[in-house]
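Please see the structure below; I have some questions.
Here the complex is missing a single protein chain, while all its other protein chains stay put.
We call the chains A and B, going by the order they appear; numbering starts again at 1 in every chain.
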Amino acid sequence: MNTASIFAMTGTALFVAGMAGLILQAHLLRKIISFNIMGSGVFLALLGLAQRDGAPDPVPQAMVLTGIVVSIAATALALALARRLLNLTGRMHLPRGARDD
Amino acid sequence: MSALGFDLLLALALLWSALRAMSTPDLFRAVVLFIVFGLLMALAWARLDAPDIALAEAAIGAGLAGALMLDTVGHLRSRESRGRR
Partner (left out) sequence: MNLLLRVLLSGALGALGLALGRAMLAMLAQPAPALRLAAHANEQLGASGVRHPVTAVLLNFRGYDTLLEIAVLLLALLGVLAVSRSAPASGQRARAPPQALLWSMARTLAPLMVLVAAYLLWAGARQPGGAFQAGAVLAAMAVLLYLAGLMPPWNEPGLALRAALAAGFLLFLAVAAALLRHGALLAYPAPLAGALILAIEAGLTLSLGLMLAGLYLWLPDEHEEFDN
């Protein structure tokens, strides 16, 4: 039970909690927050698992750095689309019964 | 306080702030809790001997993402206050 193990387990818990928030909540901004928490959980799990011997490992650290930048890109795009939807429909929820007939 | 005790407390704080951010009914509070979560993540990265990630998480994950979301909450509130729903 060392530092990395604790954070690896925390990352797993954050991932599941984020997934629960993403699926069970309807408000788009809350979905985006949950999706970010999921991403952070994945990064913690990745680095915690890789460094379970205690030695810092630069390769997964570089991967997590890349992951953080990609996740902010996805967050910004999601927020832009959500705001566009807000401007068009007035609500921050996906339209009900939207289907391609 | 031992280092492991600090790690356990930090892990608990991470989980608590994440769960509260997702469950609180007020959106502004949710975004503020998300920023707190981001800063606690920066602490976690520092504990994992990853200072580059800690810098990037604090600047990008907490700072920029928080600013984006706060802007959206403000946008939502100004729409509601002007009566357009």
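Quick note on the criterion: a residue touches a chain if its C-beta (ideal position, glycine included) is under 8 Å from a C-beta of that chain, and two chains touch if they have at least 3 such contacts.
All values derive from a computational prediction rather than experimental measurement.
*Asks:* Which of these touches the unseen chain: B:22, B:35 or B:56?
*Replies:* B:56
*Asks:* In the complete complex, which positions of subunit A touch the hidden chain?
*Replies:* Residues of subunit A in contact with the hidden chain: 5, 8-9, 12-13, 15-17, 19-20, 23-24, 26, 45, 48-49, 52-53, 55-59, 61-63, 65-66, 69-70, 72-74, 76-77, 79-81, 83-84, 87-88.
*Asks:* Name every residue on subunit B in touch with the hidden partner chain.
*Replies:* Counting over the whole complex, subunit B touches the hidden chain at residues 51-52, 55-56, 59-60, 63-64, 67-68, 71-72, 75, 78-79.
By definition in this document, only the chains that are shown with their structure count from here on.
*Asks:* Where the centres are mean C-alpha positions, what is the separation of subunit A from subunit B, in Å?
*Replies:* From the centre of subunit A to the centre of subunit B is 12 Å.
*Asks:* Note which residues of subunit B are touching subunit A in the complex, please.
*Replies:* The touching residues are 3-4, 7-8, 11, 14-15, 18-19, 21-22, 27, 30-31, 34, 37-38, 41, 44-45, 47-50, 52-53, 56-57, 60-61, 64-65, 68-69, 72-73, 75-76, 79, 84-85.
*Asks:* Would you mind writing out the residues of subunit A in touch with subunit B in their complex?
*Replies:* Checking each residue of subunit A against subunit B gives 1-4, 6-7, 9-10, 13-14, 17-18, 20-21, 25, 27, 29-30, 32-34, 36-37, 40, 43-44, 47-48, 51, 56, 61, 64-65, 68-69, 71-72, 75-76, 79, 82-83, 86, 90-92.
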